[in-house]
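See structure below.
A protein chain is absent from this complex, but the other protein chains hold their places.
On to chain A.
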Amino acid sequence: MANIGMLNAANAVTMPLGRTLPEGPRGKKPRKRLSRGNIIVYGTLFVVALYYALPLYVMIVTSLKGMPEIRMGNIFAPPLEITFEPWVKAWKEACTGINCDGLSRGFSNSVRILIPSVILSVAIASVNGYALSMWKFRGSEVFFTILMIGAFIPYQVMLYPIVILLREAGLYGSLTGLVLVHVAFGMPINTLLFRNYFASIPEELFKAARVDGAGFWAIFFKIILPMSLPICVVAFIIQVTGIWNDFLFGVTYISSPDRYPMTVQLNNIVNSVQGVKEYNVNMAATLLTGLVPLVIYFASGKLFVRGIAAGAVKG
């Protein structure tokens, strides 16, 4: 507590040295919560927080208004009459090209892409990380290095060769093809995550299992996997938000508008040039698309932070 009091007297320079170091908690209570420095800190944070919170607020408010109210008024004003019509319309009726069955189609496509991609990429990345940290072989580090360098290459460089690969495999334009692309591009970050996590597992544990005659897969399933729940959750969060938010791969590898993921469909709905712009429907659609990652974000709390920090700092 005393520590806070001292820090709060922000500019310690102004204080004579001797007084900051009394022998015990004597003298006046450190009630300097609203010092000048503190007001600046909280004031700045508050103003910046407004800038960050504003778009979410505008999305919500706009999506609950009727079009006449939007044309008349102020985008920051709360709705006078709350209506859920725009949400229903965005979900069920909004048009992209000839299809007028709303974002629900994109949502189901995105779910059908998301589930296999996430499961596959977490599974593959965990095995990769395990092999890379405990079963190294000649060349394994070279492959890993190439993979990590690949993470920095702009996607555009690899887009067309993958089109050819998918076409050869007969998967171009299908959801399966897109799933494989997501698995490939999610591999660097997740493999790195698992590799670093497994590197911290004591070697003795591994050696003991070897002595007992356990092989590659036995050790993985019986010892390593049960220990790796936290890192699996982190990888899961990274993959869900990353794949859900993808636009580039969806627009490149899906050939028919029926199968577009939600982000691509959303962009087509909002940026379509035909018809009258219905801003409330657009904002409802935008919010609907952002809902999945937002829920993941607010539900996972610290794990989300740990996930991105682990991925970023160690990379």
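Keep this in mind: a contact is a pair of C-beta atoms (placed from the backbone, for glycine too) under 8 Å apart; a residue touches a chain by one contact, two chains touch by 3 or more; residues count from 1.
Here is the rule we go by: contacts and distances are computed from a predicted model.
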Candidate names "RNA polymerase sigma factor", "Class I SAM-dependent methyltransferase", "Carbohydrate ABC transporter membrane protein 1, CUT1 family" or "Xylose transport system permease protein XylH"; UniProt protein name, chain not shown: "Carbohydrate ABC transporter membrane protein 1, CUT1 family"
Option from A:T96, A:S117 or A:T286 whose C-beta touches the chain left out: A:T286
Hidden partner interface residues of chain A, rising order: 3-4, 7, 10-13, 17, 20, 37, 41-42, 44-45, 48-49, 51-56, 58-59, 62, 70-71, 74-76, 124, 127-128, 130-132, 134-144, 146-147, 149-150, 152-162, 164-165, 183-184, 187, 191, 203, 206-207, 210, 215-217, 241, 244-248, 252, 263, 266-267, 270-271, 279, 282-283, 286, 289-290, 293-294, 296-298, 301, 304-305, 308-309, 312-313, 315
